[in-house]
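The complex is shown incomplete by one protein chain, all other protein chains being positioned as in the whole.
On to chain A.
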Amino acid sequence: MSYPTPATSVKLVLLGEAAVGKSSLVLRFVSNDFQENKEPTIGAAFLTQKCTIGERTIKYEIWDTAGQERFASLAPMYYRNAQAAIVVYDITKPASFIKARHWVKELHEQAAKDITIALVGNKYDLVQDDDEGQGEREGVRKVSVEEGQNLAAEEGLLFYETSAKTSYNVNDVFIGIGNKIPEAASLASSPEQNNNEGRIDLSTNASSNGNRNLCSC
């Protein structure tokens, strides 16, 4: 399990209300898997995943935090040294969007100045129309795309709508973050090493999952 270490390590933290799908997004990203009833995260969970974006290999060191308000006091310990954060809400739960606003604000106030933040509206599959793939089911969506986009524009965030269930746009989030992170300590890796097992090559399969990328990048 030991890799040569050409990869840039990026410390990334996931924040967001309970049950919005933080752990599910990570599970999709790391193991390309989904569970209907994912157990709540207690405290936090640590995971890593390497991925290749173009020439670069990035190793994400992910802290997936617990969503319950009770655990909020621990959050600063996770985002303190983080270079990237994903703030997640559930597009069918308006309260989770309010919570996301709070997290964004807190990150801007407390976290590192140059932290890259992605705002992610998850559970897109719930609003998706079964038959077509085009159009949306009525009434299920509670947070509009515009609301998300506006917040992202105001605060200078990346923005995506995703589904951990169908894997729609999930990898794109991590590519987007990888692209935006300054190439600071990156050691160029030789191309042969890019497809080591345990890595996924995001640059090739990214577009195969989702077809409607809401992000500007």
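Going forward, a residue touches a chain if its C-beta (ideal position, glycine included) is under 8 Å from a C-beta of that chain, and two chains touch if they have at least 3 such contacts; residues count from 1.
One rule holds for everything that comes next: contacts and distances are computed from a predicted model.
For the chain that does not appear here, its UniProt entry gives the protein name "Rab-GAP TBC domain-containing protein", which is one of "Rab-GAP TBC domain-containing protein", "Anaphase-promoting complex subunit 4 WD40 domain-containing protein", "Putative tRNA (cytidine(32)/guanosine(34)-2'-O)-methyltransferase" or "Dynactin subunit 6". Although one chain is not drawn, the whole complex shows that of A:L74, A:V140 or A:A153 it is A:L74 that touches it. What chain A contributes to its contact with the hidden chain is residues 1-2, 18-19, 23, 27, 30-31, 33-48, 61, 66, 68, 70-71, 73-74, 77.
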